[in-house]
Every structure is written in C-alpha cells, then in structure tokens.
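Only one protein chain is missing from this complex, and each of the others stays in its spot.
As written, the chains take the letters A and B, and residue 1 is the first residue of each chain.
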Amino acid sequence: MAFTLQQLADNTGARLAGSGDVLIDSVADIAGGKVGSIIFAASGKYAKYLNTTDASAVIASEKLLAGCDKPALVTDHPRVVFAKIAALLYPKPEVRPWISPDAVIADDADIDASARIEACVVVQAGASIGPGTWISPGCVIEDNVRIGANVRLYANVTIGADCVVGDNSVLHSGAVIGADGFGFVWDTDRYIKVPQLGTVHIGKDVEIGANTSVDRGAIGATVIENGVKIDNQIQLGHNDHIGEHTTISGHTGIAGSVKVGRRSIIGGAVAISDNLEIADDVVLTGRSSVANSIKHAGIYSSAIPVIEAKKWRRILARIKQLDDMVKRIKDLESKTP
Amino acid sequence: MAFTLQQLADNTGARLAGSGDVLIDSVADIAGGKVGSIIFAASGKYAKYLNTTDASAVIASEKLLAGCDKPALVTDHPRVVFAKIAALLYPKPEVRPWISPDAVIADDADIDASARIEACVVVQAGASIGPGTWISPGCVIEDNVRIGANVRLYANVTIGADCVVGDNSVLHSGAVIGADGFGFVWDTDRYIKVPQLGTVHIGKDVEIGANTSVDRGAIGATVIENGVKIDNQIQLGHNDHIGEHTTISGHTGIAGSVKVGRRSIIGGAVAISDNLEIADDVVLTGRSSVANSIKHAGIYSSAIPVIEAKKWRRILARIKQLDDMVKRIKDLESKTP
Partner (left out) sequence: MAFTLQQLADNTGARLAGSGDVLIDSVADIAGGKVGSIIFAASGKYAKYLNTTDASAVIASEKLLAGCDKPALVTDHPRVVFAKIAALLYPKPEVRPWISPDAVIADDADIDASARIEACVVVQAGASIGPGTWISPGCVIEDNVRIGANVRLYANVTIGADCVVGDNSVLHSGAVIGADGFGFVWDTDRYIKVPQLGTVHIGKDVEIGANTSVDRGAIGATVIENGVKIDNQIQLGHNDHIGEHTTISGHTGIAGSVKVGRRSIIGGAVAISDNLEIADDVVLTGRSSVANSIKHAGIYSSAIPVIEAKKWRRILARIKQLDDMVKRIKDLESKTP
C-alpha cells in the first residue's frame, strides 16, 4: 500500500511542506529511514536525522524542521501523525468470518455470522460473540460471557463466566479475565473462602496486555471503563474500578476495591494497596508504592534509582540511623546558643 | 435459594437479634443492600449503613448494633459469618461427571467416574484425576500427575509431569505448576542448565491464583502445604516450601529454596531472596523486600509510599548525602562542648 505525501497530509491534518507527490509506502524508525519510508522526530534529540535520513519524507514540528529541505509533514504532534500514517499503511488484517471445525461451541452460544472463531477455541453455554470479532486459537469463553463487536482476542485468552467485553477491545495472549478475587477470612483454625459472586465489565476500546489478570468482583463488578489501556503482567483485584482513558504499564498490581480516576497514567511496577481512591489525572511514576488515597491530580513517586552497591550499602546503614541522627541534631541544638 | 434469618443464625453460630422469620435470598455489599439481602459491617466506619440500609438483615458486632433495630446476626466475626452465608446462598455449582469428546485423554490415564473433563483438555500418560474433580477447557495435565478429589482447575492451567495436587484445591486460569526452576551455572563461556529433577507437591485446600507460576524442585519437591492461599501473578521458585495456612498476595516473588513458615501473611509485590527462612506468623506488608532470614514472628516492612514527585526528588538527593550529613554532625559534635 502506498500514499502520496499529499494524501497523508489530508488524512492526518498535518501541514505539507515540499512536494506532495512523493510516494510513501512504509514507516521507519528515526535511524532506519530508506527510500519510500517516512520517519518522525519527536524532539530536538532526533533533529540531526531529519536532513541525513534516506527516508522520502519526515514528520516533525515547525521548529525542528527549520533548515530541513526534505518533503515533510509539519505538526505539533509528530507521534500522533506517525501513528495515523502507520495505521493507513499497515491496516489491520480483515476479519474473515469462520468457525473452525476444531472449535468447540455450545449449542446455545450466539456467534455473529461475521465473527471468526479459530481452532481449539471453546465457547460455553449462553455466551455471545458480536459482529467482526476475531477469537484466536486456544481461547476459552465461559458461560454467558458477552463479547461485543470488532473485538480481538489473541491466542489462549480466558474469559470467565458472565464477564462482558465491550466493542473494539483487544485482549492479548494469556490474559485471564474473571478469575476469583483473593477473598479469604480466618475462621478459628483455617481460612474459608469468601465466594466471589461478581463479574468483570470491560468497556469499549480497551486494550489488555499479555498474561494480565483481572479478577471478578466479590459482589458487583470489577469495571474497566472505555478507552483504558493496560499493559502486560498486570494484576487488577476484585472490584477495582479503572476510570476511562487511564493507562497502566507493565507489572503493576492493584489490590482489591481500588477506584482509579480518569486519564491517569500509572507507570510500570507500581503497587497500590486495597480500598484506596486515586483521583483523575494522577501520574504515578514507575515502581511507586501507594498506601493511601490520592486526592489531587499531580505527579507522585517513591522509587529509588540504583547506585553502586557499595555506596548503597553505606546509605542503607545511614537510613537505619536516621532516628539517631535527629537526636544528635537536637542535642547539638540544645547546646548551641 | 433462600433461608430464614433463624436458619442462618443456626448455620453460622451467630446470635439472632430481632425476627428470625425474615427471608434472606442474597448478600449485598454494605452500600448495596436491598429487600431480601443481608449485609455486614466490619468496623465502625460502616455503622452508619446499619440503620439506613434497605437490606432485610445485617451482620455486625454487638457494639456496632447498639441502637440498630434491623433484624441482625450478632457476632464478633461479621466477615466470617458473611462468608458462610454467601456460601449457603450461592453454593458452588454441582460437578456433572463428563469427559468431553473433545478432550484428549491418554489410554492409561486414570480418571474417576465422577470427574468432569471439558473440551480441549489434554491428560497425558499415567495421570490420575480424583472423584468430583472438575477440569475446565484448555488445561494440560502432563505425565503421571496426580490430582486429588474435588479439585477445580479453571481454564488453561498447566500441571507439569509428576506433580501432585491435593484434595479440594483450586487453581485459577493460566497457573503453571511444575515448570523448570531457574538453575544455570556458568561454564567457561556459556551457561549450562542444572537439570530440574524434582516436582511440586500441592497440599489440600490450597488455592492458587491466575497466571501464577510454581516451579518444580531442582532435587526433591517444591512444597505448598495444606490451606495455603496464593493470589495471582506470583512466582514461587524451585524447592520453596510454604507452611500451612500462609497467604501470599498478588505479584509477590519468592526465589528458590525459601522456607516460609505457617500462618504467615505475605503482602502484595513482596520480593524474597533465595535460600532464606521465614518464621511462622510473620507479616510482610506490601512491597517488602526480604534479603535475610526472619527468625521471629512479627510485622516487617520496607516500602516507601509515594509523595509528590518534586518533593521526592529532593529527598532522593538528600538520601545520597546521608553519609556526608553524618560527617557534618560528627564535626559539629567535636566542636560543641
């Protein structure tokens, strides 16, 4: 597939600079441009490539493009324009309707005629699968699950009974939706299970990463609102509620009954304790630990970046002496006029 | 299913207060009570709901119930009583014996006549599956695995060769039991593998969460004793030994050859180094790092909760100056009479 630079400008809303006739048939990374490709520069760090690249066109801000004579798309959002062009040049494969003879479908499951169900998929009683939805091999769709339109389940995804997946959502391989929440109470001499009676409601345009787990609610639903993007290896506990357009990066764990606001950006390897509330527009940088609710938008952190192990051991020793240090300061203050 | 409050009192050992005739057909969360339901209040924080709820009955301590005229179950353990009532009202579905024609079972596998084996399950040579055990689609049970009675494997669980799962245990989707431990030694110019010859022994009444991995022993078994409850996304290394009735929350990783005591409570996102011993009745709060054995029961922590990123950056700078701070304090002390 190929487009003229003019067509790409028209499609993305970027401003054309230079010849609109140049043909673009591929995207490349900033250092890998070759004839026919387009690259983008997101910041001044990459400006040096704009003039030297073999790419046929570039995407950058007016400022970065000063002095560049390549055909260009001028925009304040080069990454957005690049993403749109990549989507044009590499369209998602068409969903060819099919039910594999090696899929196992319950008699009363309701599969739209335009859906694609591949081999070794199991769809259980009462489940429904919407138009244009594509289910890769090895997925298990349990009783009464409702999956909307144009959903993509990659291979080996599990959706537990009664859960709901909204239109256009994408679940990557190994994701497990609707396992029991971690609910046990100590009764005299052993734990007994708190029955996990709820479900999971996944909204529209949600993406859920590989090997991520989203537990069902204990009572009521675990909710992932529209437009939420969740990376790999993530744990969401029972009755979590993730507000729309929030993103959660890899290896983050959120304990049960946490309400996360809208448009929040939760970094990787973050840990959030249970029963908390996180406001809208909160940024948690990577490896943050959250033990209390966060009431105001803002950026929050608590990770300590590495230093040489020898130095770190000395600092650790000092950290343990902090209380003593304060006492010594106080003592000095009392003696100093 | 419905019970009178009297029946629920009889079944749970809680004391009845008010009419025992009221019919209860559902549980609800504290804010969601409606006619026919029962709710519980675990602490004073929720006392306000006891009088205003539409629920037909409530569960709480005598103290919280002072002044409440709802029909009630009085108990010092409201959460336990609630869990028991939920188990009565929402009994686990009956296991209907069946071997799906779409399961693939080795000729010499030993499947109890009362077990249920669903589609796309693979049971390999010499494996045995006990009475009342239910295996959901996509599970793989390798050679010589022994699974006890009334076990539940949810979809897409893998049990490696020779591993053992005790009665009444529950394994959630994506759990992997018996992968090789991480054993390699450097030999001149590359790593060679230390063969992982052991197995995994899972006791009775164990629960293992979604996408959790439990490695087989290098020599001998990785052992999970009776009553242990393990959440999602957890990693247990080769030859770990988890004492009975210990709980481990999501995203915790335990390296190899760690012995964890009984009734310990290990929070989420905890990391424990290899070859350590953790005593009985240890509580590790979330995001703890354990680098040395813990010899005494108690509560241990090392997580730093988030603060605003700007402030945190300043604190980080100060942490790096700790050694210098101590020197300055010493210097002042030497100059102060």
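Heads up, the rule we're going with is that a residue touches a chain if its C-beta (ideal position, glycine included) is under 8 Å from a C-beta of that chain, and two chains touch if they have at least 3 such contacts.
A quick note: this is a predicted structure, and the numbers were derived from the prediction, not measured.
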Touch with the omitted chain, as defined above, among B:Ala60, B:Leu73, B:Ala109 or B:Val176 | B:Val176
Quick one: say which of B:Gly148, B:Gly166 or B:Gly237 touches the chain that got left out.
-> B:Gly237
Only one of A:Lys70, A:Arg116, A:Arg146 or A:His251 touches the unshown chain, namely A:His251
Of the residues A:Val35, A:Ala66 or A:Ala119, which one touches the chain left out of the display?
-> A:Ala119
Of B:Asp21, B:Glu94 or B:Asp187, the residue that touches the missing chain is B:Asp187
Interface with the undisplayed chain - residues on subunit A | 27-29, 32, 77, 79-80, 82-84, 86-87, 90, 100, 102, 118-120, 136-138, 154-156, 170, 172-174, 205, 207, 209-211, 227, 229, 231-233, 245, 247, 249-251, 268-269, 286-287, 303-310, 312-313, 316, 319-320, 322-323, 325-326, 329, 332-333, 336-337
In the whole complex, what residues of subunit B lie against the chain that is missing from view?
-> 104, 120, 122, 124, 138, 140, 142, 156, 158, 160, 174, 176, 179-180, 182-187, 190-195, 197, 211-213, 215, 218-220, 233-235, 237, 251, 253, 255, 271, 273, 283-285, 288-292, 294, 298-302, 304-305, 307, 314-315, 318-319, 321, 325, 328-329, 332, 335-336
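As a convention for this text, only the chains that are shown with their structure count from here on.
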Taking each chain's centre as the mean of its CA atoms, subunit A sits from subunit B at a distance in Å of 26
